[in-house]
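I'd like to ask you about the structure that follows.
For this depiction, one protein chain was excluded, whereas all remaining protein chains were kept in their positions.
We call the chains A and B, going by the order they appear; numbering starts again at 1 in every chain.
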Amino acid sequence: MAELKRSFATDCLKGTSQVFFMENAVTGALFFVAMAYASYASGVWATTIGSAVGVVVATLTARLLECDEKSIESGLFGFNGVLVGAALPTFIAASPQLWVYVVVGSAASTVITAAFSATLTAKWGIPGSTGPFVLTGWLMVAGAYSFGALDVTGDAPKLATDYLQGLQPIPAPIELVQIFFRNIGQVYLLGSEISGVIILLGIFIASVPAGIAAALGSLVAMVVSIGMGADPVVVSQGLYGFSPVLTAMAVGLIFLEKSPRVAIYALLATVVTVFVQGALDVIVSPMGIPSFTAPYVLTMYLFIAPKKLLAPHPHQPVAGHMVGRAKPGAAVAGS
Amino acid sequence: MAELKRSFATDCLKGTSQVFFMENAVTGALFFVAMAYASYASGVWATTIGSAVGVVVATLTARLLECDEKSIESGLFGFNGVLVGAALPTFIAASPQLWVYVVVGSAASTVITAAFSATLTAKWGIPGSTGPFVLTGWLMVAGAYSFGALDVTGDAPKLATDYLQGLQPIPAPIELVQIFFRNIGQVYLLGSEISGVIILLGIFIASVPAGIAAALGSLVAMVVSIGMGADPVVVSQGLYGFSPVLTAMAVGLIFLEKSPRVAIYALLATVVTVFVQGALDVIVSPMGIPSFTAPYVLTMYLFIAPKKLLAPHPHQPVAGHMVGRAKPGAAVAGS
Partner (left out) sequence: MAELKRSFATDCLKGTSQVFFMENAVTGALFFVAMAYASYASGVWATTIGSAVGVVVATLTARLLECDEKSIESGLFGFNGVLVGAALPTFIAASPQLWVYVVVGSAASTVITAAFSATLTAKWGIPGSTGPFVLTGWLMVAGAYSFGALDVTGDAPKLATDYLQGLQPIPAPIELVQIFFRNIGQVYLLGSEISGVIILLGIFIASVPAGIAAALGSLVAMVVSIGMGADPVVVSQGLYGFSPVLTAMAVGLIFLEKSPRVAIYALLATVVTVFVQGALDVIVSPMGIPSFTAPYVLTMYLFIAPKKLLAPHPHQPVAGHMVGRAKPGAAVAGS
């Protein structure tokens, strides 16, 4: 029984570390230290408690649904739950119904993780990654507007024309250092640079190349977002950097084998993620929801989907259509 | 010829009953009685006539396109058409162009049903269900704003911040009974509790377990939506209940084999549907469109997609990527 509890705790801490693609309980524990530090600094503990509830409920749900044992032990059913648990109390004021929401949302994140695995992963070879968190988070935050017992804080909807225009001053060097670490902390929705330092330390403990990839992703995001004149307030909070950090790790290191070509490919993906961050902020804002890690998820899906020997459909008849007959002898690739 | 006409009428009535997963012409006829009662009570007959036109055109289109014979006879090509035909006159004022719209939309619903079958169903094992209706309905109602000959009534766009906040009083017992039946009637976009009674009767005639599942879905939706403090005006119209009713039936009875575990799984799905209802109302509102049965469709897809023995993609290289080489000997699940 004690063994079982210890093992379950390990599954949950590994799940916490999997947010950064690591499978290391010590790293996961450090991530909780980073969250606790931010809670201590801000006086808001609901986010850290929510994360703990989220990873426990999500992992437990995976056990109850008898999901793949090895995946549960690797923490692959926990990392979307920990993010749901961190995100909901960040955007919704505390109330009894918030905790119902966190529990149901975390449990749903496990079902959605299984759904992504059965479709995106099993059929298209695309890792689901934090896609289930993004979907769950969007639905829960948007839903909160409809329920009087839930009070959405921050993130008032704005339209595209409300955005800042014109060039912005470049931040001072000390602020650049803060941005560098906040870019990493914001993956866990933490605006504290100290939390970012602790998280980066946790990544290096688990894997030095992963730590380097995360750092490079943060640097690229900083250069591109400032160079394109993004809103300095948003850049300063690290909100342009967390998705590119994940893209740099995922495309450059985790899901593709390291090589110079992959490095350039990952650089392109990381730059694109900064642009997609700008885009999704505008696109989801009328709905009153934050973009979460959607810029990383969308870009990573698109950059990981291409397979060797693929060819776009030629401009010729497709095979086996209900209405048309395929031209006899026509070369019909990809159908 | 008379035989053919009789058989075609049966196909259409079965299609009408398939909205609630039944294949029973008497049930379909009762559903038309429920629609006719609501038309009689409101004085608006365009919705009932639209439903008839919709199911006839959709079924006829399936015949002309030589879709799967057995599916046509089961009504599986008709139920999206009947909903398109009911929905368009509900949201668009009557005009000659509205009827062009109903006919083209119903015909398109059959093509879209075939498209969902060839992708979602054939490749991912997910039933299309009323997804084609939701997509067709969204496109047609949104399009109506662009066309001067079509006048969209009701459902003015609102932004997330326009929503009601704070706790709401619990409705009186008599109103709870009305809500219980309206939750069922609104699947057919009917706000009348009498219509809800007739529809529930029609379901029980076809299948007692289906009737019980529908009733439980309505109850769960009522408890959750009131407990979360949803807008009492919206709850009272039955608009928080119709999607959960469908989810309870689909996940608890129709698409999964009955068992205590499935019952708990369906309960989670039904609760999630209420939250997704709140979410989609907010998300689609800036576009001026109603959410239709999208909360059911999205939740059901996510809860039915997971397959046995699935595992999320591990945080390791994917196989066969255009750019990266897979690590030799790396375990690459799900690709």
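One rule holds for everything that comes next: contacts are C-beta pairs under 8 Å (C-beta built on N, C-alpha and C of every residue); 3 or more make two chains touch, one makes a residue touch a chain.
These numbers were taken from a predicted model, which means no experiment stands behind them.
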Write down which of A:25, A:67 or A:140 is the residue touching the left-out chain. A:67
Name every residue on chain B in touch with the hidden partner chain. 18, 21-23, 65, 67-68, 70-71, 74, 76-77, 97, 100-101, 104-105, 107-108, 111-119, 121-123, 125-129, 138-152, 156-157, 254-257, 259, 261-262, 265, 286-289, 304, 306-308, 310, 322-323
With the missing chain put back, which residues of chain A would touch it? List them for me. 65-67, 114, 118, 123-126, 159-161, 163-168, 227-231, 265, 268-269, 271-272, 275-283, 286, 301-303, 305-307, 309-327, 333-335
